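Everything below concerns the one structure shown next.
Just one protein chain is left out here, and the rest sit where they should.
So that you can tell them apart, the chains are marked A and B in the order they are listed, and the count of residues begins at 1 in each.
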Amino acid sequence: MRKMSEVHEIAKIEIAIKEHASSLLSEGAECIIGYDKDGPCFIEDLKEVDKLVWNNHCIHNLTKYLPDFEGKVGIVVKGCDSLSLVELIKHNQVSRDKVFIIGISCSGILNEKKEKYKKCKNCSHPSPVIYDVLLGEKPVPKEEDHSDVVELESLPHEERFSFWERMFSKCIKCFACRNICPVCFCKECLIDRRESKWSSKFVSTPEILTYHVTRAFHVADMCTACGECERACPMKIPVLKLYKKLRKDVKELFGYEAGLNLEETPPLISFSEDDPEP
Amino acid sequence: MKPRIGVYICHCGLNIAGSVDVKLVVEYASRLPNVVLAKDYTYVCSDPGQLMIQEDIKRENLNKVIVAACSPRMHEQTFQKTLSMAGLNPYLLEVANIREHCSWPHEKEPENATEKAKGLVRMAVARASLLEPLEPVVVPIEKAALVIGGGIAGITASLKLADSGFKVYLVERQPSIGGRMAQLDKTFPTLDCSACILTPLMVDVSRHPNIVLLTYSEVEEVSGYVGNFKVKIKGKPRYVDTEKCTGCGTCIQKCPVKVPNEFDVRLSERKAIYLPFPQAIPLKCTIDKEYCLYFQKGVCRLCEKFCEAKAVNFDQKPLEMEIEVGTIIVATGYDPFDASKVREYGYGQYRNVITGLEFERITNAAGPTGGKIIRSSDSNEPKKVAFILCVGSREEREGGLSYCCRIGCVAALKHAYILKSKFGDEVDVFICYTDLRTFGKGHEEFYRTVRDMGVKFIHGKPSEIHELPDKSLVFDVFDTTTNLMLRVTADIVVLINGIEPSYGSDDLARLLKIPKGPEGFLMELHPKLKPIETAMDGIFIAGVAQGPKDITDTVAQAGAAAAAAGALMARGQAETPPILAVVDETTCSGCGKCVSVCGYGAIRIVEKEERGRKRKVAEVVEALCKGCGACGAACLSGCITMRHFTDAQIIAMINAFGLG
Partner (left out) sequence: MKEEPRIIGFLCNWCSYAGADLAGISRIKYPPNLKAIRVMCTGRLNPLFVLKSFQMGADGVLVAGCHPGDCHYTSGNMHARRRMAVMRRLLDYMGIDKRRFRVEWVSASEGTKFAGVVEEMTDELKKLGPLKAWRAKNEKNE
């Protein structure tokens, strides 16, 4: 049972969202990206503002939709979503001055079974790092959990490969993980380019593995572990175990964490005189 | 168009054919996809070899050519020209390196060498199938040259270029040109007075209408490419207005500060305001800020007071210049090896142990002793002088130089000659040598002359020098010609120390992006055939900057560098290879990763309009693009194609690698 104060808090936030949405639309904003009772919604008309909700089922990372808009947009972001937003701004996909960020501090989102999502259990950024308005009480951040990565790192190499082979044997190359990822913003994915022979259309294990290694390497210094990839996978493959390895290495090698700071240059497009040897 | 590939396997005499079974490779190549013709030949790079390729191209309608031979760094350009002459685009050539990377290192494993050669040819065929014709970018060449270093090499190159009608900027970091040759007394083996043969050339430089002389200046930044180098030069302030200074020297007389004189290897003193030597070009005074009382303590200013031309200017600022040149010649010379590193010889501790350069200054009439050969401890003429060769050179110990300095032996003979001609039998001269390398023209005769003068040659290297109470020196040396252990006492011991690339040549090489060899000297493109070219088109090297050599060879090499630079500039234009980046704008997301990694600012984000929407996309500035491919690898989407080194070509080679 939720505490009365919690319910009260959630209701207050929902009201505040609707207020901000109304004033933004009145000022000429093109769209408000938020949540309705079913999931993501796009409000372009003042009359529809009431559809907007806020509750602890608002799991979707709405920043994925931002690059499509040209005009001014309002968007509801949780702590984890705000990290993706920082990366999108850094990479010229979103203009900071074209987005009004309604930041919500959240203490975890529940799935259909009313359990906290795995990623929310060890949330290191429950409060948005970038916002125009911040709603909600700030929870205490926790340490990011790398134990599943460390566990795999301790296995001998043949076992590591077997693990991944087994994991990705279920993959059907639906590309949901790529399509929902906010930092996969390429207009044409390398994997789809026929002429460069990087990949073929076969749904075979080597092809599947190529795709996943490619994506993992590509998002290495942009992945914020928002977890949408894992949530979207129809085959329930725990892909986050792969991306967290890259986050861990990027942190160890270059002291960098994606999504925290607009001013910090991503490590894979910069260098230092005393970088560690590969 | 379907590829029609011709494959040529070169024997290179026995260099390849001696270990690789070329017939088997030919047979293998003929069965590879798209290959319509496979042949072997003794020397494909020869005239008949190249003619054969041209005839085959025309007769068989070849549209791609593979030459399996020596390294592409050797002959890629040669074969590219062959293709051009047959009407085929030169970028449709692929070279497989089956010599430097195959037949030579695997000489003793002919079967493996042959298998490897087959694999390399297979990879080459895979790449060649995907090669595209490319047109070179033609750039105009600025008809001006930059010569860095005002020693005999720089002076020679400058004069030759200037005489050919080109503008030359000669940059020298010392206040005067002349370099090491200005410090010498006599030059071997003719025993000309060094200053007498050098000074007229220095004057020529100063007077030449085509030469802009920039002394007391350093190169700070170099950008651009062959034909279009932009160079930033900083002129250090002398605190003397060179337009007004007449070189009269009054200021020098009045200056109260005494400073060790580097020109005399610190055997004499100069003032804080000084002329480096009497024949300095330009003959303008310079204030050494580090010792000048005005700069250090805010007092004195006597030079300013007494200068009739009012040339002293303590407020002088550094002069920043930017010039555009078509070619650059690097002639930065050498520094003597620090003999104090060979601790057992006591240089720096014992006053009468001196280096060869110090001996030069002593014998020089304009030197610290007015030409009197005396020893520094008691100013007496020496009765015994010992020379030790190879001090620091050919050393295996850490801190020593591994190579031969090339000039030490004959320099020692020269010094011995001078001593004997001056003092005759009054002086005993010993030369302790490891080898006597007198290979040059006139050197062998010079050696015999010196030997006939009664100089004693000891074939051995002393282990340690000791000083006696009267500051004389004594050492033991084992002479292998007589099998005797000799004890030699000497009034002066002259260490013939080695030579190293000038300090700062490291940084200069980095600025110019030219490599250094293992010994630290600037690296030539090919040790036999391209001794003055470097890895950067349009940048040449000459003199000891490239490697130890005497004045004769330096002058020859400087002339060669001037000729090469002149030939380039005379052509008026240069072709830069069309190995460039190309952006597919339609799929570019404008993320800017490529811009972040480009080391040349050759790619930038611009705004384009597409179907009413504004988009940010990347755009390549072709004139600045060097084709390194950093952007190509940074683009996650694969929007950037690197011409002539495309992803598809590299992947094809990887695939082909795996097939065998």
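The definition used in the following text is that a contact is a pair of C-beta atoms (placed from the backbone, for glycine too) under 8 Å apart; a residue touches a chain by one contact, two chains touch by 3 or more.
Quick caveat: nothing in here was measured; it's all calculated off a predicted structure.
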item	value
Options B:His11, B:Lys39, B:Lys64 or B:Lys116, residue touching the unrepresented chain	B:Lys116
Residue among A:Trp54, A:Tyr131 or A:Trp164 that touches the chain left out of view	A:Trp164
Touch residues of chain B, complete complex, unshown partner	32-33, 71-73, 97, 99-102, 104-109, 112-113, 115-116, 119-120, 123, 125-126, 129, 510, 513, 515-518, 523, 535, 579, 597, 599-600, 626-630, 632-634, 642, 645, 647, 650-659
Positions on chain A contacted by the hidden chain, ascending	149, 152-153, 157-162, 164-165, 197-198, 200, 204, 206-207, 209-210, 213-214, 216-217, 220, 242, 245-246, 249-250, 253-254, 267-271, 273, 275-278
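By definition in this document, only the chains that are shown with their structure count from here on.
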item	value
Chain A-chain B separation of Cα centroids, rounded to whole Å	54
Residues on chain A engaged by chain B in the complex (per definition of touch)	70, 91-93, 185-190, 193, 195-198, 218, 265-266, 268-270
Touching residues on chain B, where the partner in the complex is chain A	586-593, 596-597, 605, 613-614, 616, 634, 636-639, 646-648, 651-652
